[in-house]
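A protein chain is absent from this complex, but the other protein chains hold their places.
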Amino acid sequence: MTDSLNSFLFSTPEMTRVFSPQAQVRAMMRFEWALTCALEKHGLAEPESGSVLQSLLDASFVDVDSLQREARDAGNIAIPFVRQLTAVVKTLDERPSRAIHLGATSQDILDSALVLQMHNALNLLNHEIERLDQAMIRQVHAHRDALLTGRTWLQPGPPITLGLKLAGTLASLRRNRDRIHSAAQHAMVLQFGGAVGTLASLGTSGVAISAELAQILGLREPDLPWHTQRDNLVEMVQVLAVLTGSLAKLAHDIALLMQSEVGELSEGNAEGRGGSSTMPHKHNPVACAAVLAIHARMPGLVTTMLHAMPQEHERGLGLWQAEWEIVPEAFRLASAALAYSIDMAENLQVDAARMLANFDDLRGLTLSEAVSTALAPKIGRTAAHEILRKATAHATGEKQHLRDVLKQLPEVTAHLSSVAIDRLMDPRAYLGSAQRFIARVLGEADAES
Amino acid sequence: MTDSLNSFLFSTPEMTRVFSPQAQVRAMMRFEWALTCALEKHGLAEPESGSVLQSLLDASFVDVDSLQREARDAGNIAIPFVRQLTAVVKTLDERPSRAIHLGATSQDILDSALVLQMHNALNLLNHEIERLDQAMIRQVHAHRDALLTGRTWLQPGPPITLGLKLAGTLASLRRNRDRIHSAAQHAMVLQFGGAVGTLASLGTSGVAISAELAQILGLREPDLPWHTQRDNLVEMVQVLAVLTGSLAKLAHDIALLMQSEVGELSEGNAEGRGGSSTMPHKHNPVACAAVLAIHARMPGLVTTMLHAMPQEHERGLGLWQAEWEIVPEAFRLASAALAYSIDMAENLQVDAARMLANFDDLRGLTLSEAVSTALAPKIGRTAAHEILRKATAHATGEKQHLRDVLKQLPEVTAHLSSVAIDRLMDPRAYLGSAQRFIARVLGEADAES
Amino acid sequence: MTDSLNSFLFSTPEMTRVFSPQAQVRAMMRFEWALTCALEKHGLAEPESGSVLQSLLDASFVDVDSLQREARDAGNIAIPFVRQLTAVVKTLDERPSRAIHLGATSQDILDSALVLQMHNALNLLNHEIERLDQAMIRQVHAHRDALLTGRTWLQPGPPITLGLKLAGTLASLRRNRDRIHSAAQHAMVLQFGGAVGTLASLGTSGVAISAELAQILGLREPDLPWHTQRDNLVEMVQVLAVLTGSLAKLAHDIALLMQSEVGELSEGNAEGRGGSSTMPHKHNPVACAAVLAIHARMPGLVTTMLHAMPQEHERGLGLWQAEWEIVPEAFRLASAALAYSIDMAENLQVDAARMLANFDDLRGLTLSEAVSTALAPKIGRTAAHEILRKATAHATGEKQHLRDVLKQLPEVTAHLSSVAIDRLMDPRAYLGSAQRFIARVLGEADAES
Partner (left out) sequence: MTDSLNSFLFSTPEMTRVFSPQAQVRAMMRFEWALTCALEKHGLAEPESGSVLQSLLDASFVDVDSLQREARDAGNIAIPFVRQLTAVVKTLDERPSRAIHLGATSQDILDSALVLQMHNALNLLNHEIERLDQAMIRQVHAHRDALLTGRTWLQPGPPITLGLKLAGTLASLRRNRDRIHSAAQHAMVLQFGGAVGTLASLGTSGVAISAELAQILGLREPDLPWHTQRDNLVEMVQVLAVLTGSLAKLAHDIALLMQSEVGELSEGNAEGRGGSSTMPHKHNPVACAAVLAIHARMPGLVTTMLHAMPQEHERGLGLWQAEWEIVPEAFRLASAALAYSIDMAENLQVDAARMLANFDDLRGLTLSEAVSTALAPKIGRTAAHEILRKATAHATGEKQHLRDVLKQLPEVTAHLSSVAIDRLMDPRAYLGSAQRFIARVLGEADAES
């Protein structure tokens, strides 16, 4: 049984596994195994020690209950873990047990294990991002010409296309991908410093063993240990929060366009999805809600990570510990946000006819800028703006089409023929550079032509 | 196995149980049972329906795995819960199944169940607060005269007593207790509004059934349903965060006084507590660290609760869901912070000799204010302050006792005799109203005399 | 010239004045004047000292530029302020200058001055809240019967009335008023402790002078000084954040109902309000935007206040300072949120016809629950829900009115006559307890009848 019945909204099964207790002890075990191998290579552990520990890589020997019980006094799980590991190794062979954890301190194993888990987590995320990228590309292609009301301040404006709107998210997704890539390069780094960051218990071999250890684990070696310099870790959580913010932008827009009064887009409506316990007719935007819920939680995680930065001297008093559940939570939330976004992007329902009908319902009002721009060279922008402000107010009040109002205004017809007015009222003729922008985002060969 | 190996720091077993999946489905079951009873009383459910549901109050019929699986599509766990409940009731008796959940919507059961869980959580918290209060009273009594260096900006100042310092925390604890009490009164309120807050499916009986339901559950009835007015819930999380902040103030001070260079206070050092995986001599302030870690996480929870307030119309889209895991987390963290604080308060080690020695090590410098205050009426505050600024700089530079420096200064000895200077250098004579303040906090009869 | 051109959105002129530099030095001056009076009364200041300082209550002698310059080294503005005050008093009369600031430390004057400013700020807020309350009462009355689509998850549901929706905000406003009142009672408290909270430099007169000082300033006297116990201050900022969250809920709903596709409500459209620099037809919800912007900033302020709680020993190192600009900012933002909300509440435009038309456009779908509730006693809730789920899907697909679909379904007509179906399709008959809830919030005599 899981710890929270509501976690279904806030993680994916895959990411939950990456940060499960079992995965954590396996990552810790991996660190101890690699350390023993490195020590062995430099003559600080008995020959064959590494292979003895290798047989324990699945960490199935760990008694989690006693681990947690002892952790309450020890202050962390590394101390009882090393104790359990040493005990089990001794039952196999006494000699390898002598060098277990040599040179390391609790934070080394906990931080490095976290980095190893993050490595797996990033693989998952990158796969999800790639899948979302592909789905978004398809949707941008599919709807590049689909006319949609542009909306500012939740009020209607000139037309855009659905493809342009989605291209904005696609472009942000790529920036987020780059940020995550960059943060991952910073964060995939070994922590190994011993008690206070000097590796003193390894004498003069510290640097060599550190290099060996990093290589075995497939991590970068830092210039110096980072036990109380947490910036890379904070950066990692921050880029996940920004990614989630970008996804929330999309979810927010879809939820708004899914309102029955708008009805232009919809989440895919799989059977049984988004029902209500009391309202038979409901089709709720479950995926949008999940992404928005996740977005509301991410800033809190970043807050804690930033708050926790000024860790005292060579090991923090509380602030290090504050990170422990936050970093996994950030990955779980980001992964769920991506999964729900993929679902939305792959199954998006578009009602192009409604999009057009909604635009037409505005009776040309939202093309007021087109007319004012056409008038401006003749009478100046301020005067043109004022004429249109009055004309649109009149059209609104009288529920007339702006076209018809304009054709009655001498100050307009003096400069624009009836045909010109009709042309200005064609939304397809007022899309400006939309297609050029889309082509750029899609990286099309002629984007810059 | 638990979801996080590090949760040992961030909850108590009791509070974990209050918000466990089992406890949550029991609370949901309690709501449905009470609703059926209320409906039955008003003729909207078949006779004996309530007693059929009563037999299911332990909610052991719930299949959590399928609950979670279905929740992913349904968007919440209430819908599959009601489905499972209806199915199991039908196996017992068809008639009571007809009125299950009548009048209610998913949010009614989820919100009210949360309130019922919070009710239990508050009982736990109040018990912990009471225990901490008692321990703090004992410590204030025990150390009301124990001289301690006052410290501002982490620099030494005039003396206080340890009792005074602890009385500050005791007074804040009472304010926090009052705030929690007040927030609890606001939050222990039924949510029951049906689909959109009108209880329309109950016809004209809505208000009567709502009153009955509140009474059965032991909750207050609100003026109107609060499905998208979340202020009481936010307040609850906020008062827990303030409580934790006050506890962190104490933990921070203890950790600072526990530094080996200060060595005045110490957490109790139970056998095996606060060791290091590599440094045999270590005795780490594990409890202080836990409280400070918790404090670093609380603001993030409050942030999410506030962020989530503007829930749309008659049910939020994501913002309601954002609260689900936050409220339980706030209670778990607060409970753990209290448990660690109780441990500290009950087992506090005080080294009164070291407290005095540290004060004496400052060679009278921190009594500069006493002298300057004595001189001021004679030569003015500014001149007195300046004399002492120079005298203390001289004493620091020459590593002399301030007393000896002062006795060499004609501008001082012109106004103060040697005996007077000695008296001014007596820290016990420079405690001002400390005892009066302590007496007030302890509510002693003569506090105001 | 102001420091930020965008501050027009984020304060009111009145609240800006309460926390202006001039008002701050006046509040500091008020503290020093009152302290001198209290000292004089107890023989610790020369006779007539108080009246000398009284002549300086407007603090016009302060040279702000040098105050700020010196503050950079001093670490706060109190030190140079006391210096300037002492100098100016000396030019008037040497004797009163001797006792200036006696017994106090920088934090005493800064904290108590802040409390005095908060006192004025609370008066402003309470006045704004009262005005908003009156406006909301009028709107609830005016629209208590105005039928409106209930909306959950941004999808349509059964009907409510606009009065019921607004009553929800009115009820939350009263809860917020109570919270602010309670927090104000906690926070309107003198800070006076001297160097380390013992008032040692006042000898045995500390408590008496403290009581006198509190009385002169019209503040409550605390049990003991609260220099590093900041919970009351944090509570104050928190209740302002919750208030703002409740106002943001209203603003969010209005902005959504103001979408052209919904068009049910609108901010008042004063001439020139909410225009666009390029789109002549625009009428932007400027007030809604302001409230939502403010809401997005408040959680950050609360975060800082909570973060800053564990202030070291007898005076914090940085965390106290972190509060300085946050508390005024919280009041400014809250005041602006109220002002914009008052504007919205007083000038709300309601298009009741559109509200009704939008409901009718849903072709009875949102009354599915009414029918399912009517069927349930006959065939069970699950079966009824399933019939309606299919009927509404059919009605949606075929763009038929639900009424007409239902009349074609034998499993419905077997239980419900055509007349009964028509009655179930009347939204006015499906408002449940809405009027009772409204009456309760309005405190109407017959609310509980």
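Going in written order, the chains are labelled A, B and C, and every chain counts its residues from 1.
In the analysis below, a contact is a pair of C-beta atoms (placed from the backbone, for glycine too) under 8 Å apart; a residue touches a chain by one contact, two chains touch by 3 or more.
The shown structure was predicted, so the numbers you read here are calculated from the model rather than taken from an experiment.
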{"item": "Among A:V88, A:L114, A:L132 or A:A251, the residue in touch with the chain that has been omitted", "value": "A:A251"}
{"item": "Residue of B:L5, B:L365, B:V412 or B:A434 touching the missing chain in the full complex", "value": "B:L365"}
{"item": "Hidden-chain contact residue, picked from the options A:S97, A:S112, A:S266 or A:N358", "value": "A:S97"}
{"item": "Touching the absent chain when the full complex is considered, from C:G203, C:G263 or C:G300", "value": "C:G300"}
{"item": "Where the missing chain touches chain B, by residue", "value": "152-158, 255-256, 258-262, 274-276, 278-285, 289, 299, 303, 307, 358, 361-362, 365-366, 368-369, 372, 385-389, 391-393, 396, 402"}
{"item": "Contact footprint on chain A, counting only the chain that is left out", "value": "75, 83, 86, 94, 97-102, 150-154, 157-160, 164-165, 167-169, 171-172, 175-176, 179, 182, 186, 194-204, 206-207, 210, 222-226, 228-232, 234-235, 238-239, 241-242, 245-246, 248-249, 251-253, 256, 292, 295, 298-300, 302-303, 306-307, 309-317, 369-370, 373, 376-377, 380-382, 430-434, 436-438, 440-441"}
{"item": "Interface residues of chain C (partner: the chain not displayed)", "value": "1-10, 19-22, 24-25, 64, 67-75, 77-79, 82, 101, 104-106, 109, 194-195, 201, 251, 255, 270, 272-279, 284-286, 288-297, 299-304, 307-308, 317-322, 324-326, 328"}
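Heads up, the rule we're going with is that only the chains that are shown with their structure count from here on.
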{"item": "Distance-maximising chain from chain B - centres being C-alpha averages", "value": "A"}
{"item": "Distance between the centres, which are taken as Cα means, of chain C and chain B, whole angstrom", "value": "24"}
{"item": "Junction residues of chain C - those touching two or more other chains", "value": "152-154, 157-158, 256, 299, 303, 307, 369"}
